[in-house]
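Note that this complex is displayed minus one protein chain, with the remaining chains in position.
First chain written, first letter: the chains are A, B and C, and each begins at residue 1.
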Amino acid sequence: MSAMFFGLSTVFMAAGLFFAFASVVGVIRFPDVYTRLHASTKALSGGAMMILAGTAFRAAATGNWPAMVKTLLIAAFLLATNPLASHAIARACYHHGIVPKGTVIDEYAETVRGDRS
Amino acid sequence: MGNSSLKPLALLATALFCVWIATTGRADIPFLLTGIVVVFAVIRATWATFFAGAHDFSHRGRPWPAFRLLPLLSYPFFFLLELVSATWQVALVALQPRIDLHPAIIRVDSRIQNRTALVLLANEITLTPGTLTIDADIPRQGLYIHALDLGKDGIDGVKGQIRRLEHRMEGLIR
Amino acid sequence: MTAFVLWGLLLTAAVGFWRVIVGPTIPDRIVAADTLATILTTFIALLAVYFENAVFLDIALAFAVLSFADVLIMAKYFEHGELHR
Partner (left out) sequence: MKSPRNLQRLGALALSLALGWWLWQGVTISPFQGITGPAARYIHGTARDTGAANVVAAILFDYRGFDTLGEASVIYTTVCGVALLFAKRRYRRSSHGLSFIVKRSMALLVPFILLYASSIIVMGHLSPGGGFQGGSVMATVTILFCVIYGSSFEAARVSPKVKETIESSGALLFVLIGLVGLVTGGAFLTNIAAGFPRGTMGQLFSGGTIPLLNIAVGMKVGAGLSTLFYSMVKILEDPTESSPPEV
């Protein structure tokens, strides 16, 4: 049981490291703020969640249940607060006038213009 | 009257109590008793403002939906599965040698009437990589979503993904 | 293994710092810094495994609860031009 938890934690940590690195590459390579926000969300949902899951499994392998529950709580708080920040900064950028690059369709533009006039 | 408002209250109190046990990390009798006192104080301080007659509801409407219990318990697993698959797709996009994106901002009309459930759906869409809620047209239940890459399926692919999340959210609330 | 992941995360954060330095607009920097904050929260949580000391989890928890406040405040400033409206 303990060995299984240990192996699972190793797998999850490696996967989380991969996703964190991919998301940082995305933050550097993507063209504008909105697409970079997508990459930033991935740092949370892939990287942070998997590494925290690995930490929780490692805590479970050593029988430290309070630490495991607290790790899950950290994950829950990150999941609850991050979409707020992403959404708020995206909307603020749009209302401030930063135009998304290379959009195929922009159905939001008319709404904002209607608000401003 | 008591019946309609009791269920959300019980749900909130249970969630708060679980968070209390998780933060303190102990389950002794003194900690549990103190937890009951603190949970009561927190609910007393926030219930009237944020949940019962919520301040940001201009006209009448239920601020807080009643959740079904069984879908609520199975919800995190489906949500995490959805999360992992979407993350994998976006990671592939970020690591491919040549970045060729077709981002778009589209409007998706939702069927969900309850505003809190709509907000939860919007947050869920933001959490899923590849889609990002920019704004919500709350009175007409429309969400403006920035999609990272339309891909080969075009708008319908993104809308289908949103529909899947929305369907699950509809099963969650009563 | 844990040490390897820790060093990998540090390297990742250092690479991501490039966007904080050169980001053309301020929102770019904020988004990159928020990404780094998320990564470093997990870094602190991993330190708890590395040192086998659960105290680090408390620090990571505080970081997870409060790190979204700065982004919200910045967003408010961009949207309205002032903080107190």
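The working rule: a contact is a pair of C-beta atoms (placed from the backbone, for glycine too) under 8 Å apart; a residue touches a chain by one contact, two chains touch by 3 or more.
What you see is a predicted model, and the numbers here were worked out from it, not measured in a lab.
Interchain touches from the omitted chain, evaluated on the whole complex, reach A, B, C. When the omitted chain is restored, the residue from B:14, B:46 or B:85 that touches it is B:46. On the side of chain B, touch with the chain left out of the figure occurs at residues 12, 15-16, 19-20, 23-24, 28, 30-31, 34, 38-39, 41-43, 45-46, 49-51, 54-56, 115-116, 119, 122-123, 133, 135-136, 138.
Although one chain is not drawn, its touching partners on chain A can still be listed: residues 77, 80-81, 83-84, 87-88, 91-92, 96, 98.
The missing chain lies against chain C, touching residues 17, 21-22, 25-27, 47, 51, 55, 58-59, 61-62, 65-66, 69, 72-73, 75-85.
By our rule, only the chains that are shown with their structure count from here on.
Chain A and chain C, compared by their mean Cα positions, are separated by 11 Å.
Centre to centre, using the average C-alpha position, chain B and chain C are separated by 23 Å.
Each of the following residues of chain B touches two or more other chains: 23, 25. In chain A, the positions touching at least two other chains are 23, 25, 37, 39, 44, 66-67, 70, 73, 82, 84, 91. The touching residues of chain A, when paired with chain B in their complex, are 18-19, 22-23, 25-26, 29-31, 34-35, 37-39, 41-42, 44-46, 49, 66-67, 69-70, 72-73, 79, 82-84, 86-87, 90-91, 94, 100-109, 111. In the complex of the two chains, the chain C residues touching chain A come out as 1-2, 5, 8-9, 12-13, 15-16, 18-19, 25, 27-28, 30-32, 34-35, 38-39, 41-42, 45-46, 48-49, 52, 54, 57-58, 60-61, 64-65, 67-68, 71-72, 74-79. Residues 19, 21-23, 25-26, 80, 83-84, 86-88, 90-91, 93-95, 99, 101-107, 122-124, 126-130, 132-135, 137, 144, 146, 148, 150, 155 of chain B touch chain A in their complex.
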